[in-house]
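Scroll down for the structure; my scribbles are underneath it.
Only a single protein chain was left out; the remaining protein chains are all shown in position.
Every chain is named by a letter (A, B and C) in the order it is written, and numbering of its residues begins at 1.
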Amino acid sequence: MIATIFRRALYSLPIALAVSLFCFLLVHIAPGDPINAILPPDAPADVVAQVKEAYGLDKPLPVQFGIWLFRVLHGDLGRSLATGRDIWPDLHSALANTLVLAAAAAMIGFPLGTMFGSIAGAFRGSWIDRAAVVLAVAGVSVPHYWLGMVMVVIFSVLLNWLPSMGASPDGSGVWALDWGHLSHIVLPAITLSVIPMGIVTRTLRGIVGDILNQDFITTLRGKGLRRGGLIAHVVKNAAPQALAVMGLQLGYLMGGSILVETVFAWPGTGLLLNNAIFQRDIPVLQATILVLSMFFVGLNLAVDLAQALLDPRMRR
Amino acid sequence: MSNLVHVRDLTVKFVSRDRTVHAVNGVDFDLDQGEVLCILGESGSGKSVTLRALMRLNPPTRTVMTGTLNVGGQDIITASDREIESIRGRSVAMVFQEPMTALDPVFTIGQQIRETVIRHEGVSKADAHKRALELLDLVQIPSAERRLAAYPHELSGGLRQRAMIAIALSCRPKLLLADEPTTALDATVQIQILLLLRRLQRELGMGVIFVTHDLGVAGEIADRIAVMYAGRFVEEGAVREVMRHAKHPYTQGLLGATVHEGMRGKRLTTIIGSPPNLANLPTGCAFAPRCPSADAACLEAVPGLDGAFGAHRARCIHQPAEAMA
Amino acid sequence: MSTTRPEGYWSGVFKRLKRDKLTLICSGILLLMLIVMIAAPLIAPHSPYQGSMIRRLKPIGFPGYPLGTDELGRDMIARLIYGGRLSWTLGISPVVIAFTIGGMLGIIAGYAGGWLGMLIMRVTDIFYAFPSVLLAVAISGALGAGIFNAVLALTLVFIPPIIRVAESVTTSVRVLDYVESARASGAGAFTIVRVHVLPNVLGPIFVYATNLISVSMILASGLSFLGLGTKPPEPEWGLMLNTLRTAIYNQPLIAMLPGVCIFITSICFNMVSDGLRSAMDVRN
Partner (left out) sequence: MTLAPIPDRGGPAQPLLLVKDLSKHFGKSGSVVRAVDGVSFAIRKGETLGIVGESGCGKSTTSRLIMGLIDPTAGEVIFDGEHVGPGGLSVAEFRRQVQMVFQDSYASLNPRLTISESIGFAPRVHGLSREATNARVRDLLAAVGLEPDQFAQRYPHELSGGQRQRVNIARALALRPRLIILDEPVSALDKSVEAQVLNLLVDLKAEFGLSYLFISHDLNVVQYISDRVLVMYLGRVAEIGPVDDLYAHPSHPYTRALLASRPSMDPDHRRTTPPLTGDPPNPVNVPSGCRFHPRCAQVMPKCSAAEPEMVKINADHQAACFLAETVPA
């Protein structure tokens, strides 16, 4: 088992390295001299020279990558062009807010998707199944940024029940668990939960349907097991795959919340990214994407390990 | 009515939106306690469906059953789901063809035996575990304690099938149903499983219904053989009678087509054509289109089984001269 | 056995599709939208660009402007029709390009295997380490706004998943006995791929790609919504949704219209893709 963990962790190392290479190159695919992507256009000449030296911009690309990676590994993600401040503290609080939002959306989307999907899979061809399929297709087809606006129109503009912007009543970027903050998270969380709900519904419908079609289900029925006994078998067989899908979806929620955060002005990584794009603040863009994708790589590894833990056939 | 199994005019249909498949079309037989009946037939003959009907294991939403079907005094067709569930695995148990897919891959062998015992006898987990150990011993699986903790994929094909049999025997059933249990196994393993089943049947005094396509396997284990074609028994009788003095042209054809020792250099007799479409059966004898001795009379009505129950009888109006296989 | 006329694979697929009403309705809607967009100059009552300060944000049903006007007083019908042209192009072209490139690479990886297949698949793995929205935003964010950059970014997002599907389908076909038997007949790799592999793998890859169109429509409009795709004053559904955000207090219904168009397109492509999949499934 320990060997498995070690081997899989080892396999994600080159991936992590390649991901950081991609993020490093983002600065270089941006049009113009990379120095202009790192420094404001009005930076004095000596600062330009100093930064060129520090980043090794006059050296060949592989060396530059080495220097950049070294800095990143030591926690130096660079400075923002727009504010001139260190990126990490801002990114840190934004990351926390995104995590809160993603977790809230997952807590809505996953259980609902699991419920709809399992019921649909268990009763293939029934009206419940058809309703769940329509719901799932609608969930994955809806432009969620538009859905966010619809929610705002209905619940904020027309009914005036819930706030439409920000993460907290006082406008600060720090989230806490109380009613004021909760009311702010309701609309963005519901909006964000629609896609994972659709996907989890679809996947679980497939998984449960497939399991119920397997020969061993006939064996179990032949042993006289009642519904409760059967459910235990279905759950244990479905768990590894279901977990994998949910893990990936959690990652997509983290990385994909940019549109919803923009609609609701939620002070997370998405909003940070949006502002960075708007101000062409490439260092912030780079740092945010690096951190989010590293998170995703780690999540993938965790999902892999959890799967191996749950499925005896994958332990090797 | 003291038979363990009593079946009269059993039909099983699978109904879907597009078509109706007549899988079983009037099967009659009795089985006594301690008797072994082999249902012999080719793919699509309805032999597995008949077997599953005895436990009502065919897909519940699409299956329509009619006739009389009585197992251990319980009417299977009219019983409630709850009654069926308490019969399954307790008084009637089944062994399947492919143990790899018939066992749950993410539960250990031990868990899969214990849950059956606990389900039907409500014993403690420790007692169920003790029973599981005894059962592995009974089916001759060595180092039982270790094997109980193993998952199906960790066992060889032969051990998996033994584990499957242990599960089936876990509540000492009166009737064991076996659906081609040796077909997926290697030759040297097949004979081990056959001999094991024969010994267990004798020791436990079970009635056994054994479905196979292999005449040789039937010859090793059966007391009686029923030959099935297009959802009907076309011939039924004691194993020696059927194998040596087959009455029905289909059985004779099957015997002639089965390759065995001493046939080298001879031309094999074959049955021309292929089996009928079960969604669209002919009105008369279903075998008539392939039968060498068929005539117009064969197409008029389905021939009945001649003779009394338990006797050697065939569903043919011509009953051609007895032929040696 | 009856002597029915032999039936090819595709005629069977079409026969099954004809029975699937939902798929037919959705294809009909998509076809109708396509015709309207192609015939835009003939159908649109006004120019999509010409605005007027005195006609700003007129409600639905306003005389001469059945769907009202936007925040610059431009006719919503014209902008929605012309916007569809751009949105569809932005949504569909990345999938088409990715289908071509990714399909080719995936089939090569699946059929050739070896170091080449390994290389292709490992590079694909790297792209899988990014959530798709993030990847699209990262690439087009670094490249800057513009239609070309948005299409490029989305193409890069869709190539890896298509490669994976193409590779796995090809690998499963390659080991089938009929391909082995074609190899045993002495045919060259190119002939085998053309006659035996392509006809059996293109269908599933194509179905998967149609499924991606729905995602691509949402992402493409999303990029424009973020200001990364089209630039004003070009009409594009995502961009329109963004600029109309200011109007959600006084004309909420008009502000929602572009999103409705994206939603309908996306859901129809999804339904058609599902319908195709089950029609092409031989098990049915």
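Everything below uses one rule, namely that a contact is a pair of C-beta atoms (placed from the backbone, for glycine too) under 8 Å apart; a residue touches a chain by one contact, two chains touch by 3 or more.
Computed from a predicted structure; not experimentally measured.
Within the full complex, the chain left out of the display contacts the shown chains B, C.
The omitted chain makes contact with just one of the residues B:226, B:239, B:278 or B:314: B:239. The chain that is not drawn here is touched, among residues C:28, C:144 or C:199, by C:199.
Of the candidate positions B:15, B:77, B:263 or B:299, contact with the unshown chain belongs to B:263. Take subunit C: the residues that touch the chain left off the picture are 3-4, 6-9, 176-178, 180-188, 191, 195-196, 199-200, 282.
Interface with the hidden chain, as seen from subunit B, comprises residues 42-43, 156-159, 186-192, 194-195, 213-217, 219-220, 222, 239-240, 243, 253-254, 256-261, 263-264, 267-272, 274.
The criterion applied here is as follows: only the chains that are shown with their structure count from here on.
Counting only chains that touch, the fewest steps needed to get from subunit A to subunit B is 1.
Top-ranked chain pair, ordered by C-beta pairs in contact, is A-C.
Separation between the centroids of subunit B and subunit C, computed from CA atoms only, is 52 Å.
Here the CA centre of subunit A is 23 Å from the CA centre of subunit C.
Those residues of subunit B that touch subunit A in the shared complex are 55, 57, 85-90, 93-94, 96, 98, 101-107, 115-116, 119-120, 151, 153, 164, 167. Of all the residues in subunit A, the ones that touch subunit C in their complex are 15-16, 18-19, 22-23, 26-27, 29-31, 137-138, 140-147, 149-150, 152-153, 157-158, 251-252, 254-256, 258-259, 262-263, 273-274, 276-278, 280, 282, 285, 289, 292-293, 296-297, 300.
Of all residues in subunit C, only 125-126, 129-134, 137-139, 141-144, 214-215, 218, 221-222, 225-228, 238, 241, 245, 248-249, 252, 255-256, 258-260, 262-263, 266-267, 269-271, 274 touch subunit A in the complex they form.
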